[in-house]
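Left out: one protein chain. Kept in place: all the others.
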């Protein structure tokens, strides 16, 4: 304690021990830009926790109302000798069951779900997902060739099995994809579509197909897996 | 970066910003002592984790050997009409069941276990536990009066119910407690006993009583809860 | 009810030695104590002490993860309750359903709640996944957390599927029969997995017990374990990742 306290303006100096600075190395082939990131931080305790509690309460209230209004189905006791017609899996498997109508079981029950799981797992490791370039940002001719080829192959393949619930969304998504093949000028929708990347096109196609198949399997399939209107179906799914 | 780097021996200076120091305030009525605490720290990953894995392996191996050598008991199917004699609770409740032999059920089954749980919970909040003074470090006359009184009251109380398995350890622990009432001189055992605190005397007494009761209930109680030798008991516990 | 005694009791409780040994910080009226609420609590410390303000916006996450976890909490609570009235035996299981309906107080309500919460959880997990995909929140360093998410989705589907059999009515029996017949088609591994799952070659009493144990213990434990890692990694990677910035700015062009 013999020496006096150093003056407080020490931390305003250029002394690197007292006040470290950041240095960035800019290579000659790159362009240096400064993006000002002004992020505001808030305390977790009241801000986030409160919102989480509110979400939980909304979920509980909504589920309670649903539980009061709609009864879970319960049919007669299980009887292995009497097969109901149609006999359906839970709703999230009805897309697969619908596929069983068009494809041999090993394809619909094993190959397709296996491919979906593998595709999902692989997403974050594929380079094309990480670069996130819009589909039409590269060589337009190449894109037209490969994209068009893929759509035609898919449509022909599924059409060969008479699987129109997949063929139609494939052609729709393909049409949307090629509608902005020319360039980036146009309305708002067009400007939005121009920025969609290839994985996003694929995912959108997949979600569309899965939703359509599940809806058909749930609401439009009656005895013998024949097409019926939902109000004619027996027993109700 | 215009100013030169400060010399490295800056951190050897008396500058409190560069090198903070600890200050202790010693009140005039206290004695300042310096205890050198030299604690060595090691990495958790190989050192602790490895030992934990070894402990786990030893436990698994020991249990596997026990499971190969000794079979878990299995008697006839439960029959509410045929009461085995004696019918015993699991071993950790046999101390309580032994107490049932001496006391009315509400005392043995509710008051005693309740008191034990309350006593256990209260331990860390009782001031006498926190100060941790040896029993004989205070006013010896007071200690003799209260300690002796407590032992006599306990012994008389349990003797009134003919509960000798508690009376005898009570007198034993009391004897050990008073054997060093005179002072701290003597052999190693004596020096050890002198430092025992009051809560430790009580806990030791409790553990002794609980162990003796459990052992009697487990090994020495036969039909009609009569005293038998373990090798005469039927059925084996 | 003039409100004065209650706060005084609150303060008295807060300053007692017992309360202080349980909750070591004072009331959450300073930022320091608000940090300690998170920091000193085993269950809240899955959160950081501070979060970016923008992550609280509805469109940042649509709260889909929170909705899914809320449904899970409802499922655990109602599931444990329902277990007390259910025997995994044939035909006792179906009779228990009838008993739940006609004998147990609010039995139907709890069963409905469990059923609809299960649907919500599957739907919530699917939508959460779609949200993460379109926000590109699977990018490094979050790649593996996406894979854990896929595993969580599969476990959720399995949980829902194993629960589907438990009422042991026609719907359950034939729904599960259709599903397990699909599994049979897988080459090599299919039939043995199906045998292991059903404890035999058809959906029978053995299948009911196995599905019950999977549904009530094994899969929930797996789900909670993976969920722990999932949330842990979100926190380690700096909180939830919302929509990406303008695409062209993300890269330095030559």
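Going by the order they are written in, the chains are A, B and C; count residues from 1 in each one.
What we mean here is this: a contact is a pair of C-beta atoms (placed from the backbone, for glycine too) under 8 Å apart; a residue touches a chain by one contact, two chains touch by 3 or more.
Given the structure is predicted, the values throughout are model-derived calculations rather than measurements.
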### Query
The chain left out here touches which displayed chains?
A, B, C
### Message
Looking at the full complex, which residue from C:11, C:27 or C:83 touches the chain that isn't shown here?
### Response
C:83
### Task
Check each of C:56, C:130, C:183 or C:229 against the chain that is not shown and name the one that touches it.
C:229
## Note on the structure
In the full complex, subunit A touches the hidden chain through residues 124-125
### Query
When the complex is taken as a whole, what residues of subunit B touch the one chain not shown?
29-31, 33, 35, 39-49, 51-52, 55-56, 59-60, 63-64, 66-68, 70-80, 82-84, 87-93, 96-97, 100, 105-106, 108-110, 117, 120-121, 123-125, 129-132, 134, 195, 199-200, 203, 207
### Query
Footprint of the hidden chain on subunit C, which residues?
18, 21-22, 24, 40, 42, 80, 83-89, 92, 140-141, 143-144, 147, 209-210, 213, 216-218, 221, 228-229, 232, 236
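Everything below uses one rule, namely that only the chains that are shown with their structure count from here on.
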### Message
Per the definition of touch at the top, where is the C-beta contact count highest among chain pairs?
### Response
A-C
### Summary
dist(centroid_CA(subunit B), centroid_CA(subunit C)) in Å evaluates to 41
### Query
How far is the middle of subunit A from the middle of subunit C, if each middle is the mean of its Cα atoms, in Å?
20
## Note on the structure
Whole-angstrom distance, CA centroid of subunit A to CA centroid of subunit B, is 58
